[in-house]
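The complex appears here minus one protein chain, its other protein chains still in place.
Let's look at chain A:
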Amino acid sequence: MSPYILFVMLSSLGLGTTLTFTSSHWLLAWMGLEINTLAIIPLMTNKHHPRAVEAATKYFLTQAAAAAILLFASIYNAWYSGQWFIQDMSSPVSTLMTLAIAIKLGIAPMHFWLPEVMQGISISTGLILVTWQKLAPLALLMQISHNIKPELLIILGLMSTIIGGWGGLNQTQIRKIMAYSSIAHLGWIISILHFMPALAMINLFIYLIMTITMFMTFNLLNSPTINTLAMNWSKSPILAATSALALLSLGGLPPLTGFMPKWLIIQELTNQELAPTATLLALSALLSLFFYLRLSYSLSLTIMPNTHPQTLNWNMKTTTPLPLSLMMMMTLTMLPITPTIISLF
């Protein structure tokens, strides 16, 4: 893509999210979401490929439908309460608004578009999809979280973690695995959203760091399936070793960074007298952990029984980008500074 066009698209993406962040009017927030959707479509169809066209079509249809529902809910709210202020959503359509935002985010049971869309686009566009595109809808959800029934958020969160864990078990494509991982992590975020939005933000921050690390790793290794991932130990042994640990961090194992949000969320849910919910969330995290472990097994813990590993060095890039090193370090070693991170949010 021409650098000028790429600049326009990326700045439109930034503009859309920033508009939604800074708006207190529903129409401006909706406009920001629409700008986001439209700006990422050309990035998805950058390579003229049938699967990319399919992904862009599915993405556009789901996001447009969600935006239409959101617009309808905000207009109903304006008609019912007489004002457009986002944080004063007290009308009966808060549930509808939540469902519209859930479709935008890919929260179960409105998650069916996410794996297919992720499969059709490149890894770097997929990174934008699971990180940047989540910020604007989550910002809206945080602003209306005190008006939403907590039971709805808990149910959506539980369904997301369970379906995200279960759905990822039968996948061999890396991008679909990361899509289900995104669904599961969003489940954790929204389950605590009503009780402590700051904790949801911490979870989002840690999730963004871990996901960016993994996506940058997969981009560097250029491996679309688990089988091709298994060949990378000869290309870059250090990356193979640290990526295995990063995957375990995504799974939420101590003493890695990913344990922090899960621990804090379980603690808060228990304080809110929701111990069974916390137990179910923890158990569903085991499902996700299984496929992360499978990825780490194929990446670094086992050697595939193939005869020609040397021929695969043709694809090796010799320099590791600095952002990946920084993100990897943050993914693995931030657990001891948990109090500092809590004080930031």
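Keep in mind that, in the parts below, a contact is a pair of C-beta atoms (placed from the backbone, for glycine too) under 8 Å apart; a residue touches a chain by one contact, two chains touch by 3 or more; residues count from 1.
Here is the rule we go by: contacts and distances are computed from a predicted model.
This complex has a chain not shown, and the name its UniProt record holds, of "Electron transfer flavoprotein subunit beta", "Complex I intermediate-associated protein 30, mitochondrial", "TATA box-binding protein-like 1" or "Centromere protein N", is "Complex I intermediate-associated protein 30, mitochondrial".
In the complete complex, the residue from A:63, A:98 or A:171 that touches the missing chain is A:171.
Of the listed residues A:147, A:225 or A:272, the one in contact with the hidden chain in the full complex is A:225.
Between the chain not shown and the residues A:23, A:119 or A:300, the one that touches is A:119.
Touch with the hidden chain on the side of chain A covers residues 1-2, 47-51, 53-54, 57-58, 119, 170-173, 224-227, 230, 294, 298, 304-308, 311-312, 314-315.
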